[in-house]
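Quick one: this structure, given as structure tokens, is what I'll be asking you about.
What you see is the complex with one protein chain gone and the rest in place.
Lettered A and B in written order, each chain numbered from 1.
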Amino acid sequence: MRMRMSIPAKIVLYTFLVIVVIITFIPLFYTLTASFKTNMEIAGGGVNPFPATFAKLFTGDATIADLFDNYIQVFSGNGGWVGTKGNFFGYTLNSTFVSLLTVFFVVLFTSMSAYVFQRGHFPGQKFLYWLFLATMFIGAGSITIFPVLRITTKVGINNLFGLAIVQFGTAGASNLFLTMGYIKTISTELDQAARIDGCSFFSTWWRIILPLSKPILGTIALITFRGSWNNYLLPSLMLAKSQTATTLVVAVVKLQSMGGAGASQYNLMMAGTMLAVMPMLILFIAMNRTFVEGITAGAVKG
Amino acid sequence: MAEIRLEALKKDFDEVHALRSLDLVIRDHEFMVLLGPSGCGKTTLLRLIAGIEKPTDGRVCFDGEDMNGIEPMHRNVAMVFQNFGLYPHLNVFKNIAFPLQSLKWKPDAIEAKVKETAERLDITHILNRKPRQLSGGQKQRTALARAMVRDPAVFLFDEPLSNLDPKMRVEIRDLIAELHRSLKTTFVYVTHDQGEAMQLADRIVVMEEGMIRQIGTPAEIYNEPNSVYVAGFVGNPQMNFYAARMSDRDGECVVKFMGTEFTVPKSLIPEEQYRNESGKKIIAAVRPEDFRLIPDTEEAAKYHFEAAVRKIVTMGAGLYTELEAGGVVFTAVFQNHTEIAEGSTVTVHLDPSRIHLFDSESKLSVRTLARPEVTSDGTL
Partner (left out) sequence: MKKKRKLNTVRTIQSYLMILGSVTGLVVFVVIPLVWIVRFCLFSYKGWGSIKLVGFENFIRVFERSPKYWKAVLNTFIFAFGKLIVEIPLALVLAFILASRLKGRSFFRAVYFMPSMVSVAIIGVIFRYFFTHQGGVINEFIKLFGGEPVMWFSNGTTAMIVIMIASIWQNFGINMLFFMTGLQSISPDLYEAASIDGASNTRQFFTITIPLLGPVLQMVLMNAILGSLKVTDLVLTLTNGRPAGETEVMMTYIYKTFFGAEGMAAQDYGYGSALTVVTALILGVVTIIYLRTTKKSGEVYS
């Protein structure tokens, strides 16, 4: 839609937009700069975002290592409970592992199931389809978290691997329907040709449908990765008992509530926060389009 | 190389009767065309032969063996689709190689065979391209290559020319005809274009609403259609149909339409049909090409009538002329360069042996009524 606007109107509009941009940036910006400050500096207050060390860099009173001190501390912690300095390198690995594994499960099973529902013909199909549909409306995630925990505890999968499984299981049917809609656009002529060329029901999926579904699966992979990386509630509960196997986000939150004798270790917390946030931001900048398409595709379906 | 036999074949999709109990024999090496309008069941029939659809009842047999439950791959059939059916994510080479990979051929053998087939179809220079980079003709050649590469016993075609532009259509059509000659395999070809059918077929099966109406060579279908339906379907421009009256006059059959009386030769209609009749309603039909301005036979000279020329369209193949006689409007095709003008009146000749007669109620040819066909079933 177009708008013909006068110049003053445009100026007002842009000013507004820029203000919103600034408001959006401020929290992240201050967190970033705070992650380079010492705890005293943070607690000391002041509006100046820039760490003193930054200026000292230029006067030669400090080194780069000094600037990144928080990060170094947080990375090289001796492992164990977040409360000392924690081992954020390990936590990052954990988050990466869990997220990748979740993506693997989601993409694999969703593409298979979407294909079966879209192209298959078997007794009970309608019932299962409605089951997925129904749970999409009812399943609220945090509503059933307790029974889910009971199950995982009983089965004994309260670890990183189990976390991925549960995250896959509770991912919801929206991925399924999204993929089904995509497969619908693939002509059934291809299925027929594949069948004549010797493909079974399964190998038609493996050799034809799956490769052709890459676009939608890519989108789903990104969104799932983000969801897993940023997930807090489930991992905090499932991994509560483990000392080393925590995800990044959970570790950062723990930093907040631990804090030792009185004052929180704000500087470490900020560093940890940036570590938890940066990967997602970088991913976003790199895959901006895909994310946007993915979010809107799922939503405006009708 | 296979003889295909369909016995009492029926196919329903929920409530819809796509095919109603039909029988058909397709001979080994034959080029058989299934002809009919959309929805007549021809594609369903093709798919049953292929094995990608299961019959509700009846059997499909190849060389006497019942194919029930046997996958297409193991029936040794190949199919060429209307929209080409090429795998978009694979290049031409991999598309053609696909069925061989299913058969677990060794890579060297695959490469050799694919190259050989590509050469045959003149597409070696595009082996690296993806389908979206190909023209319509190239796509169809690729599809043909993929079908040929397995040396199947039966080739199936599902309206392969519909998505090509006219020039390409002729090219690929000729290619298919040539392939049939050189491969000597059974071809089963589905189309709604009667021109294609006439050009390519050894025999044609004309279908309507899930039933076979007539089976015959192109000449038989054209010259001896067994029903109004078949007569009207084949031939371009379409056959003229007239509401006529038939009478017995001294043992001769006289048919009157367009205000003119024609004495029809006995070979055209069995005696019982017209004996003692007087003014019985009947359908007469004449092909536009059978009218003459200058008589070419003795009989044609005898029978003529006056007609007003309403419209002339130059169609390249001839002059498509709309005429009116006895209150009836009809179409005739005359040779190019014939001197004829709109609005004038001309003398039109017609040899009565070129008249087709159909029963008013059953719409069947008067000859069929007397002599039902042997290999087809499902006449109304």
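Please note the rule applied: a residue touches a chain if its C-beta (ideal position, glycine included) is under 8 Å from a C-beta of that chain, and two chains touch if they have at least 3 such contacts.
Since the model is a prediction, treat every value here as computed from it, not as a measurement.
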Specify the residue from the set A:S76, A:S242 or A:N288 that touches the hidden chain. A:N288
The one of A:L176, A:L239 or A:A271 in touch with the missing chain is A:L176
Options B:D28, B:E71 or B:E324, residue touching the unrepresented chain: B:E71
Pick out the residues on chain A that sit against the missing chain. 1-4, 13, 16-17, 20-21, 23-28, 30-31, 34, 42-47, 105, 108-110, 112-113, 115-117, 120-123, 128, 131-132, 135, 138-148, 150-151, 165-166, 168-171, 173, 176, 200-202, 205, 226, 229-233, 237, 249-250, 252-253, 256, 266, 269-270, 273, 276-277, 280-281, 283-285, 288, 291-292, 295-296, 299-300
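Operating definition for what follows: only the chains that are shown with their structure count from here on.
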Round to the nearest whole Å and give the separation of the Cα centres of chain A and chain B. 60
So in the complex, the part of chain B that touches chain A is made up of which residues? 47, 50-52, 71-73, 77-79, 81-83, 85-89, 98-99, 102-103, 146
Per the contact definition, I'd like the list of chain A residues that touch chain B in the complex. 187, 189-190, 192-199, 203, 207-208, 211-212
